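Have a look at the structure that comes next, please.
What you see is the complex with one protein chain gone and the rest in place.
Letters A and B mark the chains as written, and numbering starts fresh at 1 in each.
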Amino acid sequence: MTTTATSADATAPGEVLLAVDGLRVAYPGRGLRRRPTEVLHGVDIALRPGETLGLVGESGSGKSTLGRAILGLAPVTAGTVAYRGRDITHAPRAQRRELAREIQVVFQDPYGSLNPAHTIGRILEEPLTAVRAMTSTAAQARIAALLDRVALPAGAVHRLPREFSGGQRQRIAIARALALDPRVIVCDEPVSALDLSTQATILDLLTEIQETTGVAYLFISHDLAVVRRLAHRVAVMYRGDIVETGTGDQITAHPEHPYTRKLLMASPVAHPARQAERRTARAALAEG
Amino acid sequence: MTAPSAAAETAARPGLGTRLLRNPLAAGSSLVLALVALAVVLAPWIAPFGPNEGDIADAHQSASGSHWLGTNAIGGDIYSNLLHAGRYSLTGAALTLAVASVLGITAGLLAGYFRGWFENAATAVIGLLLALPGMIVLLAARAAFGPSLWTSMTIVGILAAPAYFWVVHASVSAVRREPYIDAARVSGLSDPRIIRRHVLAAVRGPIFIQTAAVAGAAIGVQAGLEFIGLGDPNMVTWGTMLNDGFKDLYAHPMLMIWPSLMVSTVCVAFTLLGIGLRDTTEGAAAPRTRRRKRPTPSPTAARTADRDGALLSVRGLRIGYPQPDGTVTEVVRGVDLDIARGQVHGLVGESGSGKTQTAFAVLGVLPEPGHITGGSVLFDGTELADAHERTYAPLRGLRIAYVPQEPMSNLDPAFTIGYQLAEPLRRRMGMSRAQARTRALELLDRVGIADPEGTLRRYPHEISGGMAQRVLIAAAVACDPDLLIADEPTTALDVTVQAEVLDLLRDLRAERGMGVLLVTHNLGVVADLCDHVSVMRAGEIVESAPAARLFDAPQHAYTRELLAAVVDDEGPARPPLSTPNEPVPREAAE
Partner (left out) sequence: MLSYRLRRTLSGLRQLAAATVVSFLLLYAASGDVARNLMGESATREQVDQKAAQLGVDQPVWTQFADWLGGAFQGDLGRSWFTGQEVTEAIGIRFPVTLSLIVGTTVLTALLSAVLGVWAGTRRGGADRFVQVLSVLGVALPGFVVALVLVTQFAIRLEWFPATGYTPVEVSFTGWLKSITLPVVALTFGGMVFVTQQLRGAVIDTLRQDWVRTLRTRGLSSRRILFVHVLRSAAGPAVSVLGLHFIGLVGGAVIIEQVFTLPGLGQYTIGATASGDLPVVMGIVLLTAVVVFAANLATDLAVGWLNPKARRS
C-alpha cells in the first residue's frame, strides 16, 4: 500500500494491469461459533491492458466472488489484489473512491443494477459530478457521448430504467461503467439474463468498445461458449480454485482438466445430429 | 417467465405531494388534521374562555350561545377547553414522534447499511424494547419520575422507536442487497452520498406511513394514560377531560363525548392519512378482480378431423389479460400445436413470446386475471379451453403433469420432501401411507438421488437446486402421466446438472411413452431432446417443423435469426491478445 501509483502511468502494453495472487475469501459463519466458509482457496490471475480474461465456472465456483473481491466488495482473508503494482486488497474507502476511475463493473442483473427511481440522466450523471467533479454542462455533453457510444438515443436521459428492455438496460449499465474512463471493467455475467439475440449484440458492443478504448475486461460467465467468444484467455474455476487456464481454442479443443472436459461435453450444441454425437462422447467420458 | 408486465407502466410520475393531493383519502384526512392543528394553535385568540376559566355557578350548563358545547363541573367552557387541551395533546404527540423517529430511523439506517456489530447491538436492544409491556414501563416510569406529560411522551417515543427501526432496517437491508448500491460504491460515491441519494429515497415512503401510525397511537396512548388518572393534574388535556367526564358519565355523558370525539377524529384522520400515503407511495391498489363474466370461447369443433390421434391438440389458442382501463391485452394470439403420444415437442421463443402462457393455459393455471379468450385445447378428447376445475380434476396430477422452471421456489418450504412426494400419491391415487412411502423411495431412486431415505426427511432448503429439480421430476412422473409439460426445466441449473436432467427426461420418455411439451429458450436443449419444434414470437407460432429440418433448413426469417444468434463452442474462439513486446506464444496454438 506504500507503493506510489504515480510511476504506473507509463504502463507498457505487456505489463500486468491487475494481478491477483493467492487470493482467499471467506464469509463469516452465521450464528455463534459457526466456522467461516471459504469460497476462494488461493486464486492467481493476471490481466493485461486491453485484454479480456474470461472466467468460467458453475454456481458456487467462486467466480463472482473473485470479481467482487477485486472491487472491494468481498471479505479477503489472504493474498493480494494489485492494480499496476499497487496493493489494493484492503484499500480504505477514500482510496477505493479514487480507484473508481480505474476499475468499474457491469453486473448480471439489468433490473437490479439501476436504481428504479432515478432517470437514466441521473444515473449517468452521478459518477461524473460526484467523482470527477464535472460541471453540469460538461456532464450533459459527456452523457450524450456515452449514450451514443452504447447506441442509445439521446432522449433516454429523461426516462426511467423500467421503460427499457433488458438489453437496453445493460447498455445503460455499460455506459455508466464507461463514464469514468476506467482501464478495467469487471463484467459479472453481463449477458446471462438476456435473450439470445440481445446477448449477441451486447457481446459485439463489448468487443467494439474494447477495440476503440483499450479497456481490459474480467469477463465472468457460466457459459463456456460465451466466454470463449469474447475472451483472449480463459480461466476455468471449480470449487474456489482455478483448475485450468489457456486460450479459448486450447480450452475447447484440448481440455486438460477432467472438470473442463465434463463442462465442455455437458454444453449442448444447437444441432440435433452434432448434439447426439456429443452426448455419445459424454457417455463415453463418464464410463471411461 | 411470469405473467407479462400487464399494467402498462406510465412515464414519469408526478411528485409525491401532487399525488398525495389527488388521493381523496390522504387529502381529506390532511385537511381535517390541518384544521384541528390550526384551531389548536390559534386557541388563545379564538377560544372564548381561558382553560377551565369559568364560574362554578355556571356548572353543567348545556350548549348555548355563550357556551357552544356547554360547561363542565366547575363551570369551564368545554369548547374552549377542547382547543386549549389540544395544544398539550398535539405537542405531546409531536414529542413522541420526534423521539421515536430520531432514534428509530438513525438506528435503522446505520444497522441496515453498515451491518456488523451495530446491527447486532441494535437488534438486541430493539428486541428488549419489544419484549417490554409498554404500559407497565410507563407506569413504572411514573413511579420513578413523577407525573410529567413530557416524560411519559418521551418514554412512549422510546417504546415506539422499534416501529421505525423495523421498517427502516427492513427497507435498508433490502436496498442494501440491490446491485445498484454495489454499483454506486464501485462508482466511487461516498457512503453519506449513497445513503442520501439511494437509500433514504427508498425508505421515505415507509417512514411517512409509520409516522401517521405512530402519531395516531401517541394521541391514543396519551389520552388513555390521562383517562385512567395518570396525567399531570395541573394540565387540561383531552385525556384529563375524559377522566373528568368518566367520573360523571351517567349524569353528564356529554362531558365524555366531546373529548372522545376529538381524540377519535384525530386518530381516524391519522390512520386514513397512513392508508392514503401507502396507496400513493406504493402505487394504486391492484385492479379489482370481478367475478368471472367472460365470453365463453367457442371451441372450433369443425376442425377435429385433422386432430385425430394427437394427445394434445391446440387450435387458435388466444390468451388475454384484462387491463384496468377495460381493454384486454392479448399475449397469445392464435396458437396451433399438436403433440402425439411419446413425442417431445419443443416450444421455443424469447422472453415475452407467450410460450409459458401457452403451457399454463394447457394446465389451466393461468395467473389471475389472465384467461383463455379463444380457441380450443383438446387433451385426448376433452376440451380444456377455459374449462371448470371439475374438468381438470381427473386430469391434473394423473394424466397431465408439470415440471417447473425454478426448482427451489416450486417446493413448499414448510413440508418435507417425503410429505410432498407422498401427498398426491395418497390423495390422488389412494395409496396407504406405507405404499406411498415405498413408491416415493422408488421414484427418488429412479431420478438418480443417491440417498432416497435421507432425502425424504429433508426440507426443500436443505437440498441443492439440482436435487430439487429431480424431486420435482419425480413428483411429476409419479402418476405415469400421458403428457408432461416442462417449462424451462433446466434453465436454473448448472450445465453439468442440466445434461443429467436432460438424460433423465429422455429416459423417462422412452420408458413411459409420455408426450412432452418442452418450453425453453435454449436451442441446445431443443437439439438434445425434441422431435418436433415450434418457434414462437410475440404470441404467435412462426414456424413448426421436425427438429432436424428446423435446424438444417429453417424457413422463417425469425428462426434463422435465432439460430444465427446462438453462441456455441464450435466456431472459432477469440484469438489471444497480441502485443508489440509480447507476441502470442506459438505453443498456444499447438
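Here is the rule we use: a residue touches a chain if its C-beta (ideal position, glycine included) is under 8 Å from a C-beta of that chain, and two chains touch if they have at least 3 such contacts.
The structure presented is a predicted model; accordingly, all values stated were derived computationally and were not measured.
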Identified contact with the non-displayed chain, of B:I158, B:A475 or B:L508: B:A475
Among B:L35, B:A63, B:A98 or B:L128, residue touching the chain not depicted: B:L128
Of B:I275, B:V328 or B:A565, the one touching the omitted chain in the full complex: B:I275
Missing-partner contacts on chain B, residue numbers: 127-128, 130-145, 147, 213, 216, 220, 223-224, 227-230, 242, 246, 249, 253, 256, 260, 263-264, 267-268, 270-272, 275, 288-290, 360, 363, 365, 367, 389, 392-393, 395-398, 400-402, 404, 406, 409-415, 423-424, 427-428, 459, 461, 472, 475, 485
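Just so it is clear, only the chains that are shown with their structure count from here on.
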Footprint of chain B on chain A - complex, ascending: 12-14, 48, 50-52, 58-59, 68, 71-73, 93, 96-101, 103-105, 107-109, 112-115, 117, 119, 126-127, 130-131, 158-160, 162-163, 166, 173, 176, 179-180, 195-197, 199-200, 203, 207, 222-226, 228-234, 246-252, 254, 262-275, 279, 282
Chain B residues touching chain A - in the complex, by the definition given at the top: 9, 11-12, 178-180, 182-191, 193, 197-198, 201-202, 350-351, 465, 494-496, 498-499, 502-503, 521-528, 547-548, 551, 561-563, 565-577, 579-582, 588-590
